[in-house]
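The complex appears here without one of its protein chains, the remainder shown in place.
All chains are identified by letter, namely A and B, in their written order; residue positions are counted from 1 within each chain.
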Amino acid sequence: MARRPPLTATRLALVFVGLVLLTVLVWASCTMVGRYQLTPQVWHFRAVRVFAAGLIGLALASGGLALQGLVRNPLAEPYILGISSGAGVGVLLGRSLPLDALLPRWLTEPGLAVVGALVTCFVVWGIAQRRGRLDPFVLLLAGVIVNVFNGALILVLFLFASPEDIASFIGWGMGQVPDWLITQPGLAWTATICIAAGWLFLLMRGSAFNALGMGDAVASSLGVPVQRLRVETFVVVSLMTAAAVALAGPVGFVGLIVPHACRLIFGPDHRVLVVVAGLLGAIFVMLADTACRTAGEWVGLAEIPVGVLTALAGGPFFIVLLRRRTRGIE
Amino acid sequence: MTVLAVEGLHFGYTPEQLVLRGVDLELPAGRLCTILGPNGSGKTTLLRCLLGQHQPSAGTITLAGRPIASLAAKDRARQLAYVPQLPSSAFDFTVRELVSMGRYAHQGALGLHSAADLELVEHALERTGTLRFADRALGELSGGEAQCVMIARALAQQPSVMLLDEPTSHLDLRNQLLIYRLIRQLTREHGMAALVVGHDINLAARHSDQLALFGEGRVAARGTPAEVLQAPLLRETYGVEVDLWDVGEPIPVVQAREPLD
Partner (left out) sequence: MPRPPHIFLLALLIALFAGCDPAPSTAPEPPGAPRLASLAPALTQMTFALGLGDQVVGVSRYCNLPDGEKRPVLGDALTVSTEAVLATEPDILLIQSDPAKYATLQQLDPSLRIEHFSIETLADIPAALRRLGTLAGQPERGEQHAADLETGLDALRNQTQSLERPKVLFVMGSEKPGSAGKGSFVHELIELAGGDNAAGDLEGWPTLSLEYVLAAQPDVLICWTSTQNLDQDLERWSSLADLPAAQTGRIHMVTASSWTLPTPILLEHAQQLRAWFHPTDG
């Protein structure tokens, strides 16, 4: 195993600043790339859209990382808490019921997604907790059960929805970076603040997640407030992921692959990983979105949903990484 | 000077069934005290109470004169360190990184190590003989080596008290000896008190300054090994007839002969 130099303040600052600059660079480059000629209006649109893509990647990757630390399992990802299925129930309800009388759809739908996601988290929490304490294994199980139940709810809703509603919901379920954020500054700001604040929170918990790896008893004896950390992380990751799903629907694999790949490349130190995984997640989704905007032409579509691309690209990439890693151990 | 004091500690998982029924214990600085006793006598439960995992129903625990419940988590961690029975690490941190985590209680929000922190970590590695595999992962080490790593990590906390939960139960003869010797040396060098929940009577007796014999949720006997290793006491606590063999040392060797009905 290669020697990893100890993390100092300077090194962390360098990593942080360097990656932020890289992220901004990628963002700027992506705004230059597209199918149509670059005009100020087109650039403006792309600027907001690529930013949204980055935000979503940041939320999912750092949320996934935190959950992996929380349940001490490198295969955890944000949707285990039932967030995507819960949001799906909310969105499907919104699309199949005539709620247009109450509020315009663009306002209701993200709201419904968040409500569905958070209600589901609440239920998962309720099932998994005991006297306010969260057991990681039970949390995983509760998430699985609730996901299955939500899936059943969605099937029931399908029975009563029109074919068009079902088709449009399935389109949502593929995960797409939103087009219309440019006209929804309120939603954009809320999501940005939610996700950025959550990311900063996780940044401050990096060394606590490290200690958690040695077991609850040891971590607690080191001064880590284990139960409080679990609850806080659960809430923060839920909010971040709910925000991401409210924007783009359930974009899969980013929350699993990016943190795990980062861990394989950069080591398991969460203090660094929160920064690295978060920003590389942002870069990953920005690049994927750019491919989605341009490659659709080759397959006869206007655009490819980004969730399709992340799934197709992420899986094999991860397999390669895993094979190389296990070969190294032998 | 007493660094850790337990007075009249009562605890039960249910109110009717008390596991700890008035435990009294005093741990002086720079001394190694081993708690012995049969399975289910409450040794581990006591440890958990000391670590704050259980709330006692009655009694007090004080650390350097202050009640442990009044201490913030990090304050407590700066004085009290814990070594688990089985070292584990969910992610593949290197030994050096694991030991560095011992500095958590002394760090700020981002958890970054100062030069002083790093020096202490190196010292802990050196002192416990784990420096030579500092860049390897815990999973690559033997049981004894891994246990030393955990002790190094606890040492890095600069505690005044170290709690060890059966640190040698799963180790071979040689490692058992080495671990106990290490703990003993650390108490001498750093003025640190060590409270070991032990299993092997003879091993504990040979290396501890004090023994505390646990029986039925309270300390049945306390004192130097020579004082505590008395046949009637052992018979009553463990429910076995014992033989005490004189091997030319101040402390006899204990051997169980016959279980009592």
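One rule holds for everything that comes next: a contact is a pair of C-beta atoms (placed from the backbone, for glycine too) under 8 Å apart; a residue touches a chain by one contact, two chains touch by 3 or more.
Nothing here was measured: the structure is a model prediction, and the numbers come from that model.
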Which displayed chains the unshown chain touches: A
Candidates A:R46, A:R205 or A:R230 - the one touching the absent chain: A:R46
Positions on subunit A contacted by the hidden chain, ascending: 34-37, 39-42, 44-46, 98, 100, 104-106, 168, 179-180, 182-183, 293, 296, 301-303
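In the analysis below, only the chains that are shown with their structure count from here on.
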Distance from subunit B to subunit A - Cα centre to Cα centre, in angstrom: 43
Residues on subunit B engaged by subunit A in the complex (per definition of touch): 51-53, 73-74, 76-78, 80-82, 84, 87-94, 96-98, 100-102, 104-105, 107, 109-113, 118, 121, 135-137, 150, 153, 157, 163
Touching residues on subunit A, where the partner in the complex is subunit B: 1-4, 6-9, 12, 72-74, 203-204, 206-208, 210-215, 217-218, 220-225, 263, 267-269, 271
